[in-house]
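Sharing a structure here in structure tokens format.
In this view, the complex is presented without one of its protein chains, the others remaining in place.
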Amino acid sequence: MEFNPEVDFPLLMAVLAIPVTAFILQIAFGKKLPRQGDWLPTTGMFGVMCITVYLAFKAITAAYHTGGDGEEHAALDFLWSSPDAGFQFKWLFDSAKDAGPLNVVAGILYDPLGAVMLAVVGIVCFCVHLFSMGYMAGDRRYHIFFANISLFSFAMLGLVLSDNILFLFIFWEIMGLMSYQLIGHFSQDPSVPFFHKWATWASKKAFLTTRIGDCLLFVGLFIFYRNFNLAWEASATLQQAMPDFQPLLFTDMWEMGRLIVAQNGGEFPAWMTLGGLCAFGGTIGKSAQFPLHIWLPDAMAGPTPVSAMIHAATMVAAGVFLLGRMYPLMSPEVLNVVTVIGAITALFAATIGMVVYDLKAVLAYSTISQLGFMVTAVGLGGLTAGMFHMVTHAFFKACLFLSAGSVIHGCHHVQDMRLMGGVRKYMPITFVCMLVCTLAIAGVPFFSGFYSKDMIILAGWAGVLDPAHGGWIPAFALASLAIAAMMTAFYMFRLIFMTFFGEYRGNQKQHMYTEQIALEGLEGPPLHGHDDDHGDDHGHDDHSDADHHGHDDHGGTPHESPWPIVVAISILAFLGMFGGHFWLADPGHLIHPTHSEPWFTKLATPESMYGPEVGAWATTKISEGIHNHDSDLAHSSHAYAVGLSLTVASLGILLAWFLYVRRRDLPNVIATKLGPIYTLVRRRYFIDEIATACFIKPTMQLCTVFKTIDERIIDGFVLLNGAIHHKLAFFWTWIDKTVVDGLVNFVGLLSQAFGAAFRLLQTGRIQQYAAFAVGGGLLVAAWLILS
Amino acid sequence: MAEFPLLSWITFIPLIGMALLLLVPKNNKTAIKAVSLVATAIPLVLATWLYFGLFDKTTADLQWKERVDWIPLMKIQYFIGIDGLSLSLVWLTTLLLFLAVPLSFSISKTPKAFFALLLLLEVGILGVFVSQDYFLFYVFWEIMLLPMYFLIGIWGGPRREYAAIKFFLYTLAGSVLMLVAVIALRIDTGSFSIPYMMDLAGQGLLTGANLPGGGELLGMEFGTWIFWFLFVGFAIKVPVFPFHTWLPDAHVQAPTSISVILAGILLKLGGYGMIRACFPLVPETFRENCSVLAILGVISIVYGAYVALGQTDFKRMVAYSSVSHMGYVLLGFAALTEWGYYGAATQMFNHGTSSAVMFMVVGVIYDRAHHRDLNGFGGIAQVMPRYWAMTTLCFFAAMGLPGLAGFISEALTLYGAFIADDPTFKIYVFISMMGLVLTAAFLLYAIQRVFLGDLNEKYKDYKDMSGREIFCQAPLLFLCVLLGVFPYLLLDWMEPSVVQLVEFLATQG
Amino acid sequence: MGLEAYVAVSAGLFALGIIAIIVRRNVLYVLMGIEMILNAANINFVAFSHFQGDSLDGRMFAIFTIILAAAEAAVALAIVLNVFHLYDSIKPSDADLLRE
Partner (left out) sequence: MGRIAPEIVLTLLSMVVLTWDLVTKGRDSRQVGYLSLAGLAIVGYLLIDQWNGLRNAGISAEPTPVFAMMTIDTFGIFFKLFTVGSLAAVMLFVLSDKRERKHGVGEYYFLLLGAGIGIFFMVSTSNLLLLMLGLELLSLASYSLSGFHKSEKRSAEASLKYVIFGGLSAGIMLYGISLLYGLTGTIDLIEMGTGDGTSWPVGLAAQFAYNPAPVAIAIVLIFAGFAYKVSVVPFHFWTPDVYEGAPTPVTTFLAVASKAAGFAVLLRFVGLLFMAEGVDATVAAYGDRIGMLLAIMAAITMTLGNLSALRQASMKRMLAYSSIAHAGYVLMGLAVMTPEGFSAAMYYLGAYYLMNLGAFGFLLYFEGVTGSEEIDSLKGMGWKAPLVSIAMVAFLVSLTGLPPTVGFVGKYLLFVQGIEAGYGWLVIIAALNSVVSLFYYFRIAKALFLSEPAERSVAPQPILTGFLAILAVGTILFGIYTAPLQSWADSGTASLELVNSAK
């Protein structure tokens, strides 16, 4: 199967067209259609899924074709960008300026990474649509919900497909908007008492927090665009090399970056570092990296399908995808920063994940942590590994969220794990799916997560062992990743055990968390404030809200969910298991899977992602152990990696089993033993409080100050007025009166000052007039004589 | 160039309409509405025709010129013409004035007078946009003030008298200084034709040599005081910090349709005046003072956003958002790069649409609740979903969300500033980015306080937007989306003029 | 006796007239002050015309001035009479209804 522009670009266009049409139809007629038209976007997404998967298959098979029988790692050369095929969209100017730096020409870029990512998005989005049909049933803004998710899907697909960074940014922002809308979905639905408050500010928080990152990305975009232009205009050689240079196209940016660095003697110019950092700012925002991660846990205020799609599988992954796109332009320094940030995020999110009780919160923090894994991987040069993990994670995390949603649905919208337990009896399918994905995320062999995580650890080892790229950074990254991986295994199985094992504690019969619930309140609502200024007091009544809410919907035992939910999670569970590793792809490795080569790594090598030259250049930043699988460095680090990841995984699982199946009394004991540390982690390191205290409060105060200034001073014609205000009360009252009459303050002042003086002269006494006149005349005469 | 005096027709048809209106009996409301609708619709149609049919977008020259002597003794001509810079604004004017008519159907107090003044206002505005003779320009500029004064003063809110006279005084204070500068220019060049003055300035001949004392005034160089007098005159209109304080009062007190026009067009007059009749006449001084203007612009952006964030009055908030958004225009001008000017010019248009809708939005809720206290609302979205949707759309357009019009202009402006020769502009860009976040903040904060949360019982039985209200908002919202997706619908038309202007400003004089 | 003497006298007269107008509390004296000024002017006219080769202009002027003074006095007195009749006072400072 060969890629053929005449057919396939129209198909890709269709991929974009379908959801947006669905959105428009849904907005327009949704309410009137039968079933409020949920089938409309869903079927649309089904079509999208089919197209994307079909094209992805083409890509994969293409990979194996070029791969040939003999050599394994042959670079894959397809980067299909639509402008070459004449599919392009002159954006800023239609006629006047066609191409050239002064215009933006948008098109489609379809490369291996894009191909896979597109398929992933297509699948996940479809599953979520399907799931929502069951999960959202009876919601009062049902049709709007579907409209929104389809518009979101459009944005995400567009982001993957767009061939230039500006359009990537545009779709990026639209996703932000839709995320805002969807998180806030309940915000106007009083029928969910706690959520419609939480959702309101959570959505706002998410939008604003990510927007900070977006602005950074925007500046980064400026920097690259500007300096590329300058460089191109400056040097004739570059102009020969790239006659029709489009500074926004990814392909051109990579090539140009390569040339410029080559010109610069292999050194990255400073502006590239700066731009790279700014671009990474975008990732920090969208992919919830430390310290801008704070919005993601609260994003759980949105409906579960939204959390699954946006805040697990797609949107947050977009940050990593952006890293993938920008990788060649990132100087080593930037990559170091990336590594460190990612490692920190991975570790500390995992710690929080271990102590929260809200089912979705656990998953949220695990998402942050996993994103940390990916980012670290990219930073270490494990580009393929990072992207690979992004794909596998998309599947199993989506599945986990949806299953969690199914559980919550089954347990009548309780989210606190301490009120669950033994659910596996009631919801077998859900249990199976969740278990599979948990194994995957915990990194158990034969499950997709294992391969990707293994590769990331490998990247870490390679970095550590490689004398060229050594240093403390890879070591730190490796260490924190290892610990994080263990914690991951731990808290995921903690989740499994607490939820599905033991007896059902829903109706508050015997259970041993009573005192703890009494101590910390139920979860579901986060523990911190919900309002711009301080929240703790709000926090408390939210507890009571949630409490009340929790008890309300109680009663009755859990039950398995309706078919759309089940189907959806089953599909995703299947993919979560095999996601990274189709045995069909290369049957030869059925025997010793760990040494096999997942198709993804064949597909998404730097060479295949950026084309041969750029790819080759990009790999120079990477430790040999990562990209060259035959180097002994690779082999040794591979050995270590497998060992390490297996150890941490098993350790974590065992620990979880011990604490939450064998000795269920221990957790509380430990918690009390740890004391302040426990509280610190439990309260998410107080980062929200800090943010509130350092940024939000000052801002609000500042704006109050400015408001006052504006009304008092500037308007009161500058200080003078204000001063008089205090000095002479009667004066002021006069001005006030006249102001009310309609005098403008400063005219009032003038007339007061001068008018008063003139008034003194106008006494009504004719002789005084005469005197003044004569006096004035004398002055005039004097002036005339003396001048 | 044009045999048929199209521009004159566009400009003066409202005047004819006004004359007809005065003949209509006072209590025949339908006839009054009909006449004013027609009188505003015809210019809109003509302007649209001009935009898409008659206008030649490949050239930067003045088109549809009309030039006849008016007051020969003073060498004053009736000289009008149009180019890429004014075309879009003319069209926007006709559109907004047309929408303002149905928007004011609810006016109960002597609608006849109201619509008559409205039409007179349109004449003034259009006149400013088309006139190429500085005297004519000034005359139209001043003609605008009177109807505005009465429109705010008679049909405004409780403190309307204060707001009206304040608006009048501020603008007049600016424009008398302008007059002084204009006279000086006239004496120096011996002509009122703005293009001619531009030519002289381009050749560096506009130096005040023909004035006593080389045109020095109050110890200022000729160029300097001319520039500042003109600039202040226009800056008050824009309004630029610290000349902005008339704006909130005028907006808060004015009736909805007038706020719409005020924010939609009158503010643009300031920006337009700068690039038409201030910078090109003293390009050198302009270049010297670019950074000052940029700083003023940035202050307006951030400061406006901050103050807006602190507001509890819905309309006041929107008013300050205008201060903030117009700051981009000034920043773009100061950048002195093509991108900056594309940005600023499109920003003028896009802010014209988005802010207009924002004021209509405020009007919608005010007509129902009869107050504008942001904290007094809540949960409105539950009863007025359509209203909520439209509001959200226009707010996001205003905060420059990609895919909507605002993004184009803000992005272009900021990039234009970013690539300015003066490196300090990069700092301004960063600060303005803060303005972006703040804008998002106060708009979302407003949405939250008005639409989300618990529904206040007393708003339970509000009706969603009526057809008339939707009719007024829909076209503008459509523009917000359309121009966000196809920005070339604006840029192509202004491109030649902008290129020429920037080239002129950057090199000449 | 030279021109200076006449000019000096007229100047004195002029000054006295002004002072009278400003300080006197009786409106009649004020009117007299005006007359003094006029006559100061007259002295000048006559004197100058005498010392400038007997040009007639000055004398003519003086004659007309006398007539003027008479007419003005007439009107003024009528007005004063009316004011006195309304205010029962001839102190000009009593008539101060019209003021700020």
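Side notes on the structure shown:
A, B and C label the chains in the order they appear, each numbered from 1.
Rule of thumb we're sticking to: a contact is a pair of C-beta atoms (placed from the backbone, for glycine too) under 8 Å apart; a residue touches a chain by one contact, two chains touch by 3 or more.
Here the structure is a predicted model, which means the values were calculated and not measured.
Considering the whole complex, the hidden chain is in touch with A, B, C. Of the candidate positions B:I16, B:L54, B:L211 or B:V481, contact with the hidden chain is made by B:L211. From the options A:W39, A:Y504, A:Y685 or A:F772, the residue with contact to the chain not on display is A:F772.
Among B:W64, B:F79, B:F98 or B:F150, the one in contact with the hidden chain is B:F150. Here one chain is not drawn; of B:V176, B:A209, B:V292 or B:I427, the residue touching it is B:V176. Panel shows chain B; residues 71-74, 110, 138-139, 142-143, 145-146, 149-150, 153-154, 160-161, 164-165, 168-169, 172-173, 176-177, 179-180, 183-184, 186-187, 211-213, 217-218 of it touch the chain omitted from the view.
The missing chain lies against chain A, touching residues 742-744, 747, 750-751, 754-755, 758-759, 761-762, 764, 766-767, 769-770, 772-773, 775-777, 779-781, 783-785, 787.
In the full complex, chain C makes contact with the omitted chain through residues 7, 10, 14, 17-18, 21, 27, 30-31, 33-34, 37-38, 40-42, 44-45, 47-49, 52-53, 55, 57-58, 60-61, 64-65, 68, 71-72, 75-76, 78-80, 82-83, 86-87, 92, 95-100.
Just so we're on the same page, only the chains that are shown with their structure count from here on.
Between chain A and chain B the centroid-to-centroid distance comes to 38 Å (mean Cα coordinates, whole Å). Measuring from the averaged C-alpha position of chain B to that of chain C gives a distance of 65 Å. Residues of chain B found to touch two or more other chains are absent. Chain A contributes residues 759, 762-767, 770-771, 774 to its touches with chain C in the complex. Chain contact summary for the complex, chain A toward chain B: residues 90-97, 102, 169-174, 177, 180, 184, 187-190, 196-197, 200-201, 204, 207-208, 211-212, 215, 218-219, 222, 225-226, 532, 699-700, 702-704, 706-707, 710, 714-715, 739-744, 747. Per the touch definition, chain B reaches chain A in the complex via residues 57-58, 159, 161-162, 164-166, 169-170, 242, 245, 303, 306-311, 338, 342, 379, 381-382, 388, 396, 401-403, 407-408, 411, 414-415, 418-419, 429-430, 433-434, 436-438, 440-441, 444-445, 448, 451-455, 486-488, 491-492, 495-496.
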